[in-house]
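Please find one structure pasted underneath; my questions will follow.
Note that one protein chain of the assembly has been removed; the remaining protein chains are unaltered in position.
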Amino acid sequence: MNRLVLFVPVLIFLALGILFFAGIGRENKEVLPSPLINKPFPNFILTQVEEGSKQLTQQDLIGKPMLVNVWATWCPTCKAEHEFLNTLAADGIRIVGINYKDDDAAAMQWLQDYGNPYEFNISDPDGMLGLELGVYGAPETFLVDGEGIIRAKHVGDLNPRVWEKYQPQFALMRAAASRPEESISDKGSE
Amino acid sequence: MAAEYGQIALLIALAFAAVQSVLPLYGAQTGRVWLMQYARPMALGHALFLTLSFIALVYCFVTDDFSVAYVANNSNSLLPTQFKVSAVWGAHEGSLLLWVLMLGLWGAAVALFSRSLPMDMVARVISILGMVGVGFILFTLLTSNPFERLLPSSPTDGTDLNPLLQDFGLIVHPPTLYMGYVGFSVAFAFALAALLGGRLDAAWARWSRPWTTTAWVFLTIGIALGSWWAYYELGWGGWWFWDPVENASLMPWLVGTALMHSLAVTEKRGLFKSWTVLLAIFTFSLSLLGAFLVRSGVLTSVHSFASDPERGLFILALLGITVGGSLTVYAFKAPTVSAMSSFRLLSREGFLLANNLLLILIAFVVFFGTLYPLVHEVLDLPKLSVGAPFFNTFFIPLSSMLVAIVGVGAMSRWKMMPGKLLLGQLGGALVLAILAAIAFPLLYNGEMNWSVALAVLIAVWLVATTCRDVWNKCRGDLTRIPSLGKSYLGMIIAHIGVAVSAVGIAVVSHFSIEKAIKMSPGESAQLGEYHFYFKESGLKQGPNYTAHVGLFEVSKDGEVVDTMLAEKRKYTVKGSMMTEAAIDAGLFRDLYISLGEQLADGAWAVRLQVKAYVRWIWLGAILMSVGGLLAILDKRYRQRRKEKQEARA
Partner (left out) sequence: MMKSYLIALTMLLFSSLSLALVDGHEYPFDNQRDKDRFAQLAEELRCPKCQNQNLADSNAPIAKDLRNKVYEQIQAGQSDEEIVQYLVDRYGDFVRYKPAFKSYTLVLWLSPVVLFVIAIIVFVRLGRKKEKAAPLTEEELKKLAALKQQASDK
């Protein structure tokens, strides 16, 4: 038996060691990456929380880049991030809410009590839109650009530290959206 | 003060372990007897002070010393005393101390029970054990100290032990499991000592065997206890989930089984020497790998301890030094000259080789499947899961092949087994197995089930061939059985245990029935032959919980079989909910009732199950352990001492 063959186990172990070393340093091991990145926002027909008779579809989202925030009154972490959402909205950031598996009246009361950063809220009492979005636990927030394409997803609460990560991307989306001539000519007959 | 004493004892143990690691080994390498003589006293001192340290921690728990952080995080004044003791190993720091304690105890055992071994061998073995001990005690002291205090403001009460752990299972499962994991360090130390001493003869294998088998017995019992505990505790009747931490315990068991069998070949025939040494290194490496996976946070699991990158890196370093170091020594010092003896494929050696290959292959499947998601994450590939469907796809055919060769292999002769002889002996067994395989599913359910038939085929084949071998050895006189020797009888019993487990696994997977329905008190449901009547629901007060309970009356053919109480507990301190399933245990079936959600109008979502033959799984494991234990007690392993005594006289 060749002496060299005996070195194979050590070498394999070395490779494993590198794998483990890389594995330890990872962040956010529990978070599921979303397969919806760079895909259009799913189609839906749901009512608005603020106005139960008004119907909303994905078309109502298109226009200006926004954060789509999945929240509920029964979700304590949503309450924790709410203050921060209020400050973002005050800075002019468009936030649309999906009220997930909740009750419209309770939601309205909650927003009255804690502030309302949302342009409007989509009512999703069965969680069916949530399922289309791959939501598995509130709060979750999607970065959606002006054309209704999902560009990023964050699971968990939004806070200043987390926002640092997404802020540049969002700023780029807003910049891109505020140059309408360019986007029109892209779609135009060239 | 107990916590401080505990910490001091730990430091003293470290000192003993450090001396233990260096002096005897140096003495063995340079032939200085006086240095080698440090081995035994250092090992004993190491073990003594670890024991004292551990007792100190237990004392802190039992006396409700909540100024110790670990006690505050894992205990509570309302916790029943037996759980206060088991809470010592309920989380990372304490279980690590338990691990370290066992390492010390195994070292002391080697020091006490190896008087008939050559001094330089013992010295090396104990030194190597000392080195591992140093590594782990340092890990404990530097990153996971259970004795840290919460001062100046210590809580008035603790945050309670996780309700899932407030159970008999926690009292027995981790200690047994750790005895197994850590026990393989002895085989590891023997292998390294043999490599370092340049002596890889049959004697090394003979000395290693009882230590290896003992560790294997503990690990078998530990894993079986874990499976049984999960079954009754988690509330949905499963007994194996291919969870990363479960896999982490299965891998050393598989490779340890291969090691046990390979040692037999090395001892008896001087073959596979290099391979056996490698297996010994692998087995303990897998134990360490298991410790790493559970405590570093690298994999997500229901079982894992809270993770911390700093700890992860430290264990990785420990893993690196121990495994990397030993494999490097192996690469440089393992023999490249193969043995002169030869054997035919159809021989005991051949069957044992096949046994090893199959076990290693199964271990590889478990290993690769468990680590594959990690590979994907690190390489930025899509995050995926590898679960039961993957593992079962390979485990079932491979383990079936293994079970099929057990009986035949055990009855084969060394070097060469005449094929005709084999066929002549076993024709009857084969016919019996085929008949049983066809009859069993038909009689049980009225229709054929090929999976169960296959399992019954190989299991009956195993038992029949094994019995045939016993018959042959007794020369037809069954009163001769006790004289066949404990080693042989141990093997027979353990092998039969394998067949029993195999049948249990197949039958519970295919012939169990279940139903999840909404039931209100007064309603009934029929499940197979059993009639479940939801008699009443109510409330119950426990020592540290309140529970909703459901009382069920189960009858068969009109006669009441049992009254069963299923609970849904809410633990006072943490507020967590827990399902306590009601189980009516039987040899051929378990009745299993668990309460799900409470619905409107006093109705409950109830899950009813009839688990067929589930106890056979653990019964088989018990048989395997009994067999192993019997084998260890064989006179063979004590003869050396007698010979030495006679030589002295």
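The chains carry the letters A and B, assigned in the order they are written, with residues numbered from 1 in each.
Keep in mind that, in the parts below, a contact is a pair of C-beta atoms (placed from the backbone, for glycine too) under 8 Å apart; a residue touches a chain by one contact, two chains touch by 3 or more.
Computed from a predicted model, the values in this text were never measured in an experiment.
Note that of B:372, B:414, B:471 or B:533, the residue touching the chain absent from this view is B:372.
Within the full complex, the residue among B:112, B:345, B:439 or B:484 touching the omitted chain is B:345. In the complete complex, the residue from B:148, B:308 or B:514 that touches the missing chain is B:514.
Hidden from this view is one chain, which touches chain B at 236, 238, 241, 243-244, 300-302, 340-345, 350, 353-354, 357-358, 360-361, 364-365, 368-369, 372, 376, 381-390, 394, 398, 509-510, 512-518, 523, 525-526, 528, 596-597, 605, 607. Residues 32-36, 101, 127, 130-137 of chain A touch the missing chain (whole complex, contact as defined above).
What we mean here is this: only the chains that are shown with their structure count from here on.
Averaging Cα coordinates per chain places chain A and chain B 43 Å apart. Interface residues of chain A, counted against chain B in their complex, comprise 1-3, 6-7, 9-10, 13-14, 16-17, 19-26, 29-30, 32-33, 35.
Residues 274, 278, 281-282, 285, 292, 296-298, 300, 309, 312-313, 316, 319-320, 323-324, 327-328, 330-331, 334, 336-338, 371, 374-375, 377-378, 382-383 of chain B touch chain A in their complex.
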